[in-house]
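Read through the structure below, which is laid out as structure tokens, and then see the notes.
Not every chain is included here, but those present sit where they belong.
Per-chain residue numbering starts at 1, and chain names A and B are given in the order in which the chains are listed.
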Amino acid sequence: MAAALMLRGSASLLCKPRTVHAASLTLVCSRAMASKTPVGFIGLGNMGNPMAKNLVKQGYPVIAYDVFPEACKEFQDSGAQVTDSPADVAERADRIITMLPSSPNAVEVYMGANGILKKVKKGSLLIDSSTIDPAVSKELAKAVEKMGAVFMDAPVSGGVGAAQAGNLTFMVGGVEQEFDAAKELLTCMGSNVVYCGEVGTGQAAKICNNMLLAISMIGTAEAMNLGIRLGLDPKLLAKILNMSSGRCWSSDTYNPVPGVMEGVPSANNYQGGFGTTLMAKDLGLAQISATNTKTPVPLGSLAHQIYRMMCAKGYALKDFSAVFQFLREEENL
Amino acid sequence: MAAALMLRGSASLLCKPRTVHAASLTLVCSRAMASKTPVGFIGLGNMGNPMAKNLVKQGYPVIAYDVFPEACKEFQDSGAQVTDSPADVAERADRIITMLPSSPNAVEVYMGANGILKKVKKGSLLIDSSTIDPAVSKELAKAVEKMGAVFMDAPVSGGVGAAQAGNLTFMVGGVEQEFDAAKELLTCMGSNVVYCGEVGTGQAAKICNNMLLAISMIGTAEAMNLGIRLGLDPKLLAKILNMSSGRCWSSDTYNPVPGVMEGVPSANNYQGGFGTTLMAKDLGLAQISATNTKTPVPLGSLAHQIYRMMCAKGYALKDFSAVFQFLREEENL
């Protein structure tokens, strides 16, 4: 990634007067300077758990919460503090990261009966790393802002492995002046932290990328399958595509055809990687955003349907490159 | 392109006994050694004309034919010889290159009343650089083989500019022992000459690549359009995609959104480049091949339909990246 892209939000920007949000300025600055004060973390699932642990490793006192008591327990055993509700987290930390499975969960955690907003402190920085509808991110941001706090959406790219290794990519949307404060925390968990624009653009960048990824992956599977049926050797075809205009990440880095590459899910019966059901979820968000903005996305829409059909046909837990298998199996029947 | 890929068909292979085609062996070898003997060229259109001229530049006496007298005249004025029919070309040259717009044209030129096969010499090397149905290539090959001659399909990638500059890519299908003989001629017109396998695989490689290209291009247009509607800056979004898993040739080398890149058709009102009508033609070939081999290609099929609709809506002569314009125009209405 271009270094230039990463150098956004320098220190000098941080405490520059903000015309819009002047009221909360002092608190924001004091918060950002006290960098090893407690950090809240809500959502200790497959992704959230290792992310929170990376914060602990970097010396941050973490105040955590998860709706499942076992998840809390496991995390507590590793030495961190847990609380009884999102509201309790907000009472004890002025920087909070949330990592939740869906839009309704995020709404509940922020705006529910025991939600963050019940006890959020003025000037708090709330970073949502869930992948949700950007329109919901904007609603959450509005509600957070009314309480005098700051909201940023920062969905991640990269799976459980990247979460554990601390090299996720974060795509961040929100007020640019807060980007450095967010980045301080996010770099503990990721190697790339990209500023995308106003609130919701982090989500937008993620769903646009994943929509294009799904399209390219299915396209690669179709082109490879057709070529094989027409007599081409799969490895040779991949080489030709990769030096031609058909080249894409799905063909040159994550080829879906068994035997073409090593170390990718197609070499391991489509285990590991990025599950079909997760891709279907992201494509659903892309569809909803496209519908709401009246944007035609014919291939994105069909890609969504294909991953839905795959879920209905037993591929839900396989890597999304298994679309090659879904499309070809004819010879076995 | 990996050098390794290009080193196919070394000299030592050339005259190795061929078990299958032993009968025509002697003639083949004598033909290949006499390298500056006349070369036939049939089809002097936008692509064929500069290709044939590059052969002339390399010192080959070219015997040419085109169904349009004006095309012949223009070529003759440049110093080459022209004849009255494909049969006449075959009478005077034992290496012939054909560059024709469609399957029926190719069938006519090879098998028609005054076609090449009427007077083809035993051992002749016939190279078809047209982009046609691979099944038709196989039929032509059978008919050519019956006459004791050799057929190879060698469609090109790269447009008129590449044809003029002599840096086309050729994807070659046919008997491997003949590849060097074909390459000797093709390298006069192209910088990449890739051996793909048996007859028809050159076509197969080309249509698979172009199908994936069309899918990636439409996908890029959809993702960019959606992102812009959701508030992202187009240049920033392109950067994010290009360092992520959505990366593809259409996003990083030929971005369809005006203002993102220089020197591409999107920077020039979609003029030049690879026309929508040509892309629709190649996608039609992909569809026919997929239908004939019962291969599901859902996105390739929809991409074909989208380019068909674009042709029906006035985009036929614009570059195929104009799909971005086709999908977005809403705000102007």
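Brief remarks on what is shown
Assume a residue touches a chain if its C-beta (ideal position, glycine included) is under 8 Å from a C-beta of that chain, and two chains touch if they have at least 3 such contacts.
None of the values given here were measured: they were computed from a predicted structure.
Depicted are 2 of the identical subunits; the complete assembly encoded in this structure file consists of 4 such copies.
In this text, only the chains that are shown with their structure count from here on.
Chain centres here are Cα averages; for chain A and chain B they lie 41 Å apart. The residues of chain B lying in touch with chain A in their complex are 1-2, 5, 134, 157, 169, 171, 192, 194, 196-198, 200-201, 203-205, 207-213, 215-216, 218-220, 222-227, 229-233, 236-237, 239-241, 243-251, 253-254, 286, 289-290, 293-300, 302-303, 306, 327-328, 330.
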